[in-house]
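My questions all concern the structure below.
What follows is an incomplete set of chains from the complex, kept in their original frame.
For clarity, chains are labelled A and B in written order, and residue numbers in each chain start from 1.
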Amino acid sequence: MNYLEMLENSKKNIGEFCKVCKECNGISCKGKIPGPGGKGLGLGFIRNYEDLRKIRLNMDTVYLNKGTNTEIELFGKKFKYPVFAAPVGGVQIHYSDLYNDLTYSKAVINGCHKAGTIAFTGDGVKDEVFTGTLKAIKANDGWGVPTIKPWSKEEVIKKIKLSENAGAFAVAMDIDAAGLSILAAQGKPVSPLSKEDLKEIVNSTKLPFILKGVMSANVARKAIEAGVYGVIVSNHGGRVLDETPSTIEVLPEIVEEVQGKIKVFIDGGFRSGIDVFKAIALGADAALIARPYAISVYGAGEEGVELYTEKIGRELAEAMIMTGASNLSEIDEDKIR
Amino acid sequence: MNYLEMLENSKKNIGEFCKVCKECNGISCKGKIPGPGGKGLGLGFIRNYEDLRKIRLNMDTVYLNKGTNTEIELFGKKFKYPVFAAPVGGVQIHYSDLYNDLTYSKAVINGCHKAGTIAFTGDGVKDEVFTGTLKAIKANDGWGVPTIKPWSKEEVIKKIKLSENAGAFAVAMDIDAAGLSILAAQGKPVSPLSKEDLKEIVNSTKLPFILKGVMSANVARKAIEAGVYGVIVSNHGGRVLDETPSTIEVLPEIVEEVQGKIKVFIDGGFRSGIDVFKAIALGADAALIARPYAISVYGAGEEGVELYTEKIGRELAEAMIMTGASNLSEIDEDKIR
């Protein structure tokens, strides 16, 4: 199966809400929840995509060619590309029941591992989603980053311990899920967490802890003070609050605040290797991608995940050739405008 | 009945001009008067909506959660949300004859009161609209703000006295109706009023007097000098003059001029609790909403008004949770960009 066949297949499998659009830009699905849309007017999603368009690459093919290396090292591990699958939850509701959260997690964990990268995986109201996913991570020698919702501190720490036992390389928390009233309605409330509680959580484990949902320098500073390994600049794909800034818009001020003290990841509207190139040029270490991985899983399971990851990686390498970057550290602000 | 059912119902009831669009943004109805459109090219309405889109919310869920209080105190009374129904007139002409100005007023007065907020009500060429509405306000223990057109000074003062007798909490005047030649054609001319006349009107009553239709710092200053309780930043939904600025665009300069001396309300394109959040962050005290309330009344009468008001309030509370504001005074400029 090739990439285009996978997309064709996905159109048949993915349910009524996602149209597997030529450009996955949040327009046709805006407001569709259930479905993959941004909340409300869908502007959190749409602007992520549109603001990425404002950054352009400075072509340069006059240089001594030293080859192209897209590898990145994180948590003491080497990954083939600075591109990871982002956590996606509720796939049965938002896409179709061809997958559930558990079978979905397995597909992205396996596919990313085969492609040389790693999947961040999701959390749910029912415990078996989290514990089942951990089994898949364990079966992949720890290649997976469980992402825990902002439940009560005790619950979070319990889930971190389970992650340690599964051998996960790191753990994450999507703190921006704090306003999801749907979870409270299902009997498991989430909530904002104070910097102090966050610190306690971070200190409860030796695993690198990554905070997802940071959208300003102010919040990044609090995350640093809480001792995190890294932050993910994310507006949750526009699904927790409408009319936020785009992630790429706030990235520079966060990079400026962070000053290299912690790692900076980013997600939101990333589709191509060129998008990943842009984020790195602006100071991010790596990018996470969500919706296109869902499309890939529904198109061809873990093979789809591999196909898509390799496509992104190839595009990133091409962009590096066309701008004169032989490795990720050479992708700097001079290479964009 | 839920909110979506109410909208479906409204589509059937509301007549040919309003399409109950997914986004009530002034595009499909532009120029439609009769109908709910903006005058001329409809840009007064359209820009109100579009300029609200330019403001984004800074997400922050790393904080100590102290709960969320959306209450506001005005005229010595407490309201559940800083959201009020704006006066709407001529509903039979602009929507359909399922309602007339009197039955419409009753529905918004009752519905807003039940939801814990208050309705501003309209005025008309025929006296019974105003007097009938006052009865509904009286029946609701004064929960309503009669909004008087800029008739002759004597006429205005007479109507204020009637409002006092009905126990209304406050009175308002939509001075921006001064150019409505249709009223003169019906034998009751309106006109601009000098600052001196305005002062005399304000001094004629102990009720808080609110001036609606202020679109510059210059006019706000005149209103302060005339002794008003508050101003409503409003371009009359784009229905009295085409090609004005949007209300959200001029809000900051008016807030700057006012310096907290009087209250600042705003209307124009407000649809969601996030929109209300934005206005408060820019220094407004509260927002008024017109067209969506008309849609709600035609959809489900006072129940529709309640449904819509609660929806707005819920969205405002969610936005506060997602940005770390526990009450309205914590919604400041740092929370938007």
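General remarks:
Here is the rule we use: a residue touches a chain if its C-beta (ideal position, glycine included) is under 8 Å from a C-beta of that chain, and two chains touch if they have at least 3 such contacts.
From a predicted model like this one, the values you see are computed outputs, not experimental measurements.
Copy number for the full complex in this structure file, with 2 chains shown: 4.
One rule holds for everything that comes next: only the chains that are shown with their structure count from here on.
One inter-chain figure worth recording: subunit A and subunit B are separated by 42 Å, centre to centre, where each centre is the mean of the chain's CA atoms. Contact residues of subunit B toward subunit A in the complex are 22-23, 53, 55-65, 272, 274, 318-319, 321-324, 334, 337. Residue ranges of subunit A in contact with subunit B, taken from their complex: 31, 40-41, 43, 47, 150, 175-176, 178-179, 181, 191-196, 198, 211, 213, 215-216, 218-219, 222-223, 226, 235, 240-245.
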